[in-house]
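For this view, one protein chain was removed and the others were kept in their places.
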Amino acid sequence: MDIALESPAVRAKRESMLRVFAEQFLSSKLAVLGLILLVLFLCLAILAPWIAPQNPFDIGTLKIMDSKLPPGSASSSGAMTHWLGTDGQARDVFSAILYGLRISLVVGLVSVSLAFAIGATVGLVSAYFGGRTDALLMRIVDIQLSFPAILVALVLLAVLGKGVDKVIYALVAVQWAYFARAARGAAIVERNKEYVQAARCMSLSWQRILWRHLFPNCIPPLMVIATIDLAHAIALEATLSFLGVGVPVTEPSLGMLISNGFEFMMSGAYWIAFFPGIALALVVVAINLVGDHLRDIFNPRNEI
Amino acid sequence: MKSLRKTILLSAIAVGFLSAGGMAQARDLTIALATEPSSMDPQFHSLTPNIQLSETIFDPLVRTDATARPIPSLAESWTVDGNVWLFKLRPNVKFSDGSPFTADDVIFTYARVPKVPNSPSSFTLYLQSIEKLEAVDPLTLKITTKGPSPVLLANLSIVPILSKKAASGPAPEGKTTVEMNRGDGLIGTGAYKFVSWRRGAEIVLDRNPHYWGTKPAWDKVTYRPISNPAARVAALLAGDIDVIENPPTDDLARLDKDKKLYIQKTPSLRVVYVALNQSKEVPPGMSGTDGKNPLTDKRVREALSLAIDRSAIVARIMDGVAQPAANLLAYPGFGASKKYSTAAAADTAKAKELLAAAGYPKGFTVSLGSPAGRYVNDQRIAQTVAAMWASIGIKTNVETMAPPVFFKKRDSYSFSTYLAGWAAATGEMAQPLTALVVSHDPAQGLGTTNWSHYSNPELDRLVVDASKTQDDGRRAEMLQRAANMAMADYAILPLQFELSVWAMKQDVRYGGRSDQLTLAQDITLAK
Partner (left out) sequence: MLSSIVRRLLQTIGVVLVMSALVFAALYLIGDPVSMLASPEATEAERELIRQSLGLDLPLWHQYLIFLNKAFVHLDFGNSFLTGEPAMRLIFERMPATLELATAAMLLAVLIGVPLGIYAGLKPENFGARSVMTGSVLGFSLPNFWVGLMLIMVFAVFLHWLPAGGRGPVEAFGPIQLSVFSWEGWRSLMLPVATIATAKCALIIRVARAATRECLPLDYIKFARARGLSETRVLGVHLLKNILIPIVTIAGLEYGQVFAFAVVTETVFSWPGIGKLLIDSIITLDRPVVVAYLMLTVVFLSLLNLLVDIIYTILDPRVQSKAGA
């Protein structure tokens, strides 16, 4: 028997909750702006192969005579205009930003999803079983959290080497603990509520209780964490690439583009670092604006 | 009245002090280094940053001038008869601690070289040909070589002389590398003496009061390692630094126009090249070749060379601060022929034809290893070469890494192809040929940096014979033939000769050197 059947009353309540949520969200103009920017960037990234005038990862198509052109120049073959200029390897900066955005977003989304899955599971299990399991798991989480993310990521990458997949592993290792802590916190509150007690009395399996009952009620705080974590993941990947231990140099993410452009900054070719930098800043700030407002909605008392 | 007189008297004294202080005060010099030395021990690591420090604190028997020709230093004169070299040492030379310099110091110095442990690049290479050392008297040194050794002087110039008294110690090598890094045992006869080294921050030298040569121009010399080229230039522009090495090539146009600065460009002996793994088995990083190694086919090598647009690289990546290369030494250097003095223009059509003729019309995949930050714009050059190869169908995966990691991997044949540089420090063709294209036989000191499996017995014979030939004319002709043979066979692909660049304040002058060393004692005030 499935006790999660919805009566019309429950469904109506759920729909009005969504409406309330939408109203609350839309009340912050900044958050709405952030959301619009985010959707825009996602579209740009998905449509990159069609929008970008050049595929900057196909190095056979790069003509070195077109390197370091300022914004607005035409390419030597006249085939395209480089609206944001070209970088030191003759990559069109606009195309490079679009493709770099893809890598940044993919790395961010995949690592957050994996960290979410792992962390939420650990947190929920910890909260449900309580006692020694809880103490042990949370101690591990605490130790992990007390270590600066960047150090953990650096050391892992030093061991694993360069590459997009290795960066994702490192990011997951850094982030899962946040999800675990949040999931456990939310689940502990839920665990003592009546419906969970009722479910236990009915001798449902613990997996069922966990996933069908505890988990849905923990989603709001986890979504807040996921949003903010996405921004952290993207910023962290950019930082690691900037330091030279992230993605390989021929398929640059936004961070790598900025790193390459750093050297050209002093000599006047500012556009090579500046535009990717703006793009990165906009993405990260947009996600944070959305996440910040979500946090205000779901945890009005916890304002930090 | 009394107080007025007192005031005048005091003012006079004060002015006197100020002007006297002004006259006695010479300037201090601050140099920004591109790479920090890995050690103060002059015999630990044969690396340009280390060598330029040791050649300022110490003197060798024989120096090389700005164009790599030998000039007297601690040895005033010398004669050679067959395998026996007799050096007359300079009299009345004192170390910076006041003790006298004698032939015993030279013998101690050369004996220490093989005893230095853990050397990443040993100096034994330079003393290879020495069979026996004898002090005939305190100011005369006899060196017996294993065979005719025309490049002995150039080699000795890289091993400056330590003080036996100061550098002796309980360890087999006397003062250890670690002790020397702290300044212990660093007593030399050079123009400046060691004061301190704060790693990552600065190296400080003071004028050597006992120096035997022309009075050093500076009271104090400070070296600051600033590896980030942009930060280096910024420091120069801010007035914090007097001379910087290797300003970023992108900045040169702007710096040239700056009235407050002076730019010195000097042709160097460094060639940047691409080596191709020519072993019979498929090298790491290669695929799509059906289990064969296409790089063993001369047509494929020629195609790879023709795909590279060297002048475009010089123009766009190096901003003109290099010269396209067709040989391992620039013409008219000793042993460089006119035939290979100009780099061939790129010809992608012909390159594709050659590939098809060799049986690879669809191309294949290779890896290209490159250090990041060892040679000027090295990783950018590597990426550009990869793009050029990709345009003829050779998919290239660039692997860049920190220099120490790169050298380790290169020396274990981990790449299909790699980019590297070589400074022909002796100013003639035998050294790059011997190091880079002669068959790999480190026990004999041959092919020591030939990590490509290229082996041509006829070429080997020619090079070895040439190195035994004392007659300059004949030797030059043999070397030219050997180099031409290597180039015609595309044994190795030279890309460009670096121009060394120094940027400095307008009131300071440094003439530059072809071996790219920045020597404080040769930096003067502009006239």
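Each chain carries a letter (A and B) given by its place in the written order, and its residues are counted from 1.
Following the convention adopted for this analysis, a contact is a pair of C-beta atoms (placed from the backbone, for glycine too) under 8 Å apart; a residue touches a chain by one contact, two chains touch by 3 or more.
Fair warning: this is a prediction, and the values are worked out from it, not measured in the lab.
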| item | value |
| --- | --- |
| Visible chains in contact with the missing one | A, B |
| Absent-chain contact - pick from B:147, B:320, B:404 or B:511 | B:404 |
| Sole contact to the chain not displayed, among A:38, A:218, A:231 or A:247 | A:231 |
| Residue among A:155, A:189 or A:202 that touches the chain left out of view | A:155 |
| Residues of chain B (touch criterion as defined above) contacting the omitted chain | 38-39, 44, 117-120, 177-178, 181, 198-201, 224, 226-228, 230-231, 234-235, 237-238, 240, 401-405, 408 |
| Touching residues on chain A - with respect to the absent chain | 30, 143, 146-148, 150-151, 154-155, 158-159, 231, 235, 238-239, 242-245, 255, 258, 262, 265-266, 270, 273-274, 277, 280-281, 284-285, 287-289, 292, 303-304 |
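Quick note on the criterion: only the chains that are shown with their structure count from here on.
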| item | value |
| --- | --- |
| Centroid distance [mean C-alpha coordinates] between chain B and chain A, Å | 47 |
| Residues on chain A engaged by chain B in the complex (per definition of touch) | 58-62, 64-65, 67-68, 88-90, 244, 248-250, 262-269 |
| Contact footprint of chain A on chain B as seen in their complex | 229-230, 233-234, 248, 250-251, 254, 309, 312-313, 315-317, 372, 379-380, 383-384, 386-388, 390-391, 395-398, 400 |
